[in-house]
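As you look at this complex, bear in mind that one protein chain is not there, while each of the others sits in place.
Note that the chains take the letters A, B, C, D and E in the order they are written out, and that residue 1 is the start of every chain.
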C-alpha cells in the first residue's frame, strides 16, 4: 500500500493518490488565476498551488475529488507545502474510494453498532427504549458514519458512534458504582445527546455547519425531534420531558449552550461523562504525537493548555 | 363598590371580600394547627393567621377561594397584617367572581386581540402569516388572559397580550424608521416569542412554574411547537427555521437563556423591543408609587437599581 | 462622473482622483525610502507603495491631499493593491474637493438640521430647551459634519447628526406609546449624548482620537460642558444634574464606560435608543453587501457575530 | 434501640441520649444567662435553650458531651425546637459513646481500608507506590475516620476514606476503558488528593478549620508534605513533581483554588473523578429525602440548583 | 468625664448624654405610635424604642439632637438595646456639643491642614499649584472636617483630610524611591482626588448621599469642577486635562467607576496609594478590636475577608 503524506518530509517527492478537501480560487500577481488545493489522506494533510489554472481545471479539481499526484515537498513560511509536478483525477480503474482517504474510528462501525444495541437491550422502561430504538432506526445510516464534530474531538468517520459507545462504557460502570442512577435514563441520554449533529453538520467529508446548525444548534434541533418522535409513537408523559431535558442540559451551563442546567441526577452525570470522553479523545491524540519529557502543542478546546508527558511513560 | 385593601392603613378595620392566593399550614407553639392565609384583591394584598384551624377550615380556605372577611389591620415586624375577626367562604348570592380580585391589564383584552389581528393582517409572506394565525387560533383562550410572568413585568391578567401589543407598536414604528426591516418577520417574532409561557406558567391565579417550564423553559417549548405547527400546516423552508431562531435567540445571549445569539437582523431588534417594553412596564409601575424628588424601591429585575423621579415631574 | 475604486477589480487599470487618507514612510530592503499610501474615495479604499520616494514626494503626498492617479490593481497576500504608474497632486483646475472623496450621510445635512430644530421646538421645559439650543448654536458648524465615530457605526460625514436624528425619530414614537416618558428630557438626552465627540475626535478626515478624548473621553467632557453652558445661561437646579446624568449614564454600565448606570427612566430608554440606532446602522451596512442565503463578515462591534440574510429577502 | 430525633415530629416528647455539638452562652431579656445547645444524634439534629443556666451548667454542658435528655418538641419561627424538661450528663453506666451519635460512612472503615490497600497493591512504579504507602502508614488512624469536609459532601465519620474508595472504583474502570491512562499515577492522585484535609480540618466532631487550613489550605499543605515524605524516603525525580502537581491541580482552575490547572492527563481525569463522586454523594443524599414528582431543596454546592426526582422512579 | 456607651455591657444601667443619629416612626401592635432612636457617642452606638411617643416627642427627638438619657441595657435578638427610663433634650447649661459625640480623626485637623500646606509649598509647576491652592481656599471649612466616606474607611470627622495627608506621606516616599515620578502631579492628584466627596456626601453627622452624589458621583463632579476652577484662574493646557484625568481614573478600572483607566504614570500610582491607605485604615481599625490568635469579623470592603492577628503580635 502507498506510503501516506504523513510519512513524507520536506525534501521528499510524493507520488500517489490524495483527496481534495477544499479548493480555493485566487489571482496571482501576474493577473493569472490559480487554485489552492488542500489535500488529505488518512495519514495527514498538505496544500499546494496549481498555477495558471484553466477553467477546466477549476471544474475538475473540486472538493471531495480523489486525484493522482506527483510533487516535491518543500517548506514555505515554516510549513510543508507540495510543489505539483503532475496531477490528474482518479479513474475508476485506479480502484480508490473517497473513504480510503479519511481518518476513521479506531473501532469498527459494526462493532459500535452492536455495542449500542446491547445497551438498548438492557433498558427496562418501554417508553424510553422505544424512543431510542426509533432514533436508531431513523438514522441507522448516518449515525454510524458521522463524525462527532468538524474539529476538536472525535472528528473522524464514525466518530459520533465511537463517542457514544465510549460514553456508554463509562455509564455502565457508574451505574454499577452508584446503583441509585437510573440506567435507562443515562443510556438514553448518552445515545441521544448528540444526534442533533446529524442535522447540524453537513456530512462526513469537509464537514461544515448547516443553516439549521448555525441558527438553532444541535441541542435545540434534538429537543424538538424527541417530541416529534414521541408523538409519532404516541408516547406521552414525563419520560419525554426528561429525555428532552437530558439533551437540553448536557452542555452543563447556560454560557456553554444549555439554556437549562442539569436538574435531574442523570443529566448532571451525563454532562460529565460527555466531558471526560471528549477530553480523553483530545488528550490521547495529542499525547500520542508527543515524546516523553515534552509538552503537547497548545490544545484549543482544553483552554489552550499544553500537557506534559512524563519521562517515566515509556 | 367596596374599598380595596390597598386603601386601608394600620389601625383600620377591614370588611369585605378577598381572594385566597395561598394557604399554608403550621403548628403553633401550643401544638395546635393554624393556617397562614395570603389574601389579595385588585388593589393590594395582606396576610393573616387563622388560629386553631379545624380540618374543615383547612379544606374550605384554600387557594383561589373567595372569602368574606372582617378583621383589624395591625403591624407585625414592620409589615401590615390582618387580625381575623370573622371569615366565611363567598356564596353564589354574594355575586363575586375570582377575576374581580386579580389585577388586570390596563388595556381591555378585546382591544388587545383586535390590535394583534390587525398586525397579522398586514403580513405579506403567506407561510409566516399562516403559522402565526395557527398559534392565535390554537391558544385563543389562554393567549388573551395569561400574564407575561409570575412576577416582574406584566404580571397581571392579560399581561402577555398587553406585552405583545405594546411591542407590536414599537415594531411598527421601527419598520417605518428603518424600512430595511422585514415587517413580517418582526411581527411574527413579537407575537410568538413568549407564547411558550402558556406552557411554562401554571395559570392566571397564583402563577407558578410547570415541570416542563422548569426543565425545558418557554423558549425551548416554543421552538419545538413552531416546528410542529409548521409540519401540521405542511410548511417547510427557511421561514420555519428563522421563526424558530427568532424565538430561540430573543433573550440575546447564552447566559440569559438563548443558546444562540441573534443572527438575523430582526432577531436582534426583537430582543431590544422586548427589553424596552419589559423595562418600561416595570419602571412605570415603580415610579407611579414614587413621589417627585424621591427614589423608587430597589428593582430586582433592573439590577437592583433605585430610580429617581425628578422634582420637575409634576 | 469617474467610476470609483469600489467598482474596480483585480486586473483592472485605474485612472482618476483619490484622497490620501494616510501616508507612511518605510525603508526598502535595498535601503531606499518608500511611501505606503492609503487612498480613499466615496466608493472604497486601496493602498499602494510609492517606491524610491524622494524628499519632495514625502512632502507632497501627505494626509488629506487629493491626487490624480494611474495604476494597475493586482493582488498581494490576498488583498487588492494598486501598482502606481503615475501620480500627481490635484490642481485647482481639476475642480475636485476633499469632501468629494468622503462617504456622506444618506440624509442631507440641511434636512438633519431642520429635523433637529423641530424636536427642540417641541420642548416645553425652558431650562432644558435653552441648554440644548445653546449647544446647537455653539457647535452649529461641526455638529452637522462630524462622524459619530472613527469606525463602527455612522462613521461618515454628518454621521453624528444622522445618528441623532434617527434616535429622535425613535424617541418621538416611544413618547407616543409610553406617555409617561418626559419628552423634553428624552429629546435633550438624545441631542446632547454624543456631542462630546466633537472634542474626542480629531475631525472629519482620517478621524483619530484627541488627547482629551483619550484621557477623559466624550462622556466626561460633555458632563463638564453641560455644567459650563448652564452656568453661562445662569440655569440652576435639577434639570442640569439630570441632563448631566443622562449623558453620563448613556453607555448603560460601568464596564461600558458609564460610571453611573441609568437611574432616571429617560436615561434607561436613551441607552436603548442609542444601542438600537447604532446596531441598525451597522447591520444595514453589512447586510447590504451580503447576498440572500449568505452570512455577513464577522462584525466586530456586534460581538464578532456574522448575520444571516434569509433567502426570502428578495 | 432508642428512636432517633429524626423520627420525632413537632408535638412529640423526646426521651433519650444526644450529643452536644455546640453550646453558646447568651443573656436573656431578664438579664439572666442561658445556654443554646445544639444536639445531634445519627438520625438528625435539634436545638434548645437551657434557661437560667448556672456556672456549673456552663461547665458541664459543653461541646462533645453526651447527655440524657427529656423534652417536648415544638415549633419556633418555622423550625422544630426542643423545650428541655430534664437534662443530665451521660454516665459511664449508661454505656453510650460519642461515636454512637455521629453519622457514619455507609461502608465500614475496615472494608474501606482493605479496598484502598488493594489499589496500592496494583501499583507498579515503586517510587509512587512507596510514597503512597508512607502516607497510609503515617495517617493510618485519622485517614479512616475523618470526614471529607465540614459540610457538603461526605461530611460524616470515615467520609474521606469513603470518598477515596469510591473514586478508586471509578478510576479502575476508566483505566480499563482508556488503557492510555497511567493507573499508578491516577490511583496515587486519588488517594493523596485530599489527605491535606487531615491538617485542614479540626477533627471528626464539630469539624471546623484549623489555622493552617485557613491560611494555607489542604492543597498547599499536601504539596509540601509530599516533598517531605519523598525526601525522607530519599525518592527524587519526576514522580515526586508530578504527584505534587496532581494534588495542586485537582480543583481544576485557579479560581477554584488550583494555582496551576491540570497539565498532565491523569491530573485532568483526577479532577473529574473527584467532581463526579462529590456530586453523586450530595445528589443521592438530597434525592433520598425527596418524593418522586418533587424537587429537592436548593443545594448550595451544586450552584443552588433544586433537582427533580421523576415520577417514574418508584 | 462620662463613661461612653461602648464601655457598658448588657445588664448595666446607662446615664449620660448621647447624640440622636437617626429617628424613625412606627406603629405598635396596639396601634399607638412609637419612635426608634439610634444613639451614638464617640465610643459606640445603641438603639432604643420610645413607646407611646407624642407628637411633641416626634418634634423634639430628631436627628442631630443631643439628649440626656437614663436606661437599662438588655439583649434583644442577640443585640444590645436600651430600655429608656428617662429622656430629655440637652440644654445650653449642660455644656455639651454635637461634635463631642462624633468619632474624630486621630490626628488633629490643624496638623492635617499644616501638612497639606507643606506639600503644596513643595510644588514647582505654577499651574498645578495654583489650581490646588484654589481648591484648598474654596473648601477650607469642609475639607478639614468631612469624613472620607459614610462608612468603610476614614468614616469620622476630618477623615477626608486624614486620608489625604496619609497618602501624601506615601507619595513623598515613593517620589524619593522613584525619582522619575512627577511630584507636583502626584501631590495634586492626592489632594484633589476625593474633594468631590464634599458634594457627594451630605455632611458630617448621619452622612448620606446627595442627589448629585447618587446621579453623578464624586469623580464626575470633581472632573467638572477642576475645569471650572482652571477657567476662573485662566489656566489652560495639558496640566488641566491631566489633573482631570488623575481624578477620573483614580478608581483604576471602568467596573470600579473610572471610565478611563490610568494612562499617566502618576495616575497609576495615585490609584495604589489610595488603595493602600484605605485598606490600612480598615485593617487597623478591625485588628485593634481583635485579640492575638483570632480573626477579625468579615470586612465588607475587603471582599468579606476575615484577617488573622498572629499570636506573636503582643
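The criterion applied here is as follows: a contact is a pair of C-beta atoms (placed from the backbone, for glycine too) under 8 Å apart; a residue touches a chain by one contact, two chains touch by 3 or more.
A quick note: this is a predicted structure, and the numbers were derived from the prediction, not measured.
*Asks:* Quick one: which shown chains sit in contact with the chain that's not drawn?
*Replies:* A, C, D, E
*Asks:* Tell me which of C:27, C:93 or C:304 is the one touching the absent chain.
*Replies:* C:27
*Asks:* Of the residues D:53, D:263 or D:302, I need the one that contacts the missing chain.
*Replies:* D:263
*Asks:* If the hidden chain were put back, which of E:86, E:99, E:140 or E:173 would touch it?
*Replies:* Spelled out, the listed residue whose C-beta touches the missing chain is E:173.
*Asks:* Kindly state which of the options E:56, E:141 or E:303 is in contact with the chain not pictured.
*Replies:* That would be E:303, which touches the missing chain.
*Asks:* Which residue numbers on chain D touch the omitted chain?
*Replies:* Chain D touches the missing chain through residues 211-212, 214-217, 219-220, 223-224, 227-228, 231, 238, 241-242, 244-245, 248, 254-260, 263-264.
*Asks:* Considering the whole complex, not just the chains shown, which residues of chain A touch the missing one?
*Replies:* 10-11, 74-76, 78, 295, 308
*Asks:* For chain C, which residues touch the unseen chain?
*Replies:* Missing-chain contacts on chain C: residues 26-29, 31, 211, 214-215.
One rule holds for everything that comes next: only the chains that are shown with their structure count from here on.
*Asks:* Quickly list, by label, the chains bordering both chain B and chain C.
*Replies:* A, E
*Asks:* Superimpose the Cα trace of chain C on the Cα trace of chain D, which carries the same sequence, then give the rotation angle to the nearest 5°.
*Replies:* Fitting chain C to chain D on C-alpha atoms yields 180 degrees.
*Asks:* Any idea whether A-B or D-E has more C-beta pairs in contact?
*Replies:* Here the pair linked by more C-beta pairs in contact is A-B.
*Asks:* From the centre of chain A, which chain's CA centre is farthest?
*Replies:* E
*Asks:* How many angstrom between the C-alpha centroids of chain E and chain A?
*Replies:* Centre separation, chain A to chain E: 62 Å.
*Asks:* Out of chain B, which residues touch more than one other chain, so two or more?
*Replies:* 211, 214-215, 238, 242, 263-264, 295, 308
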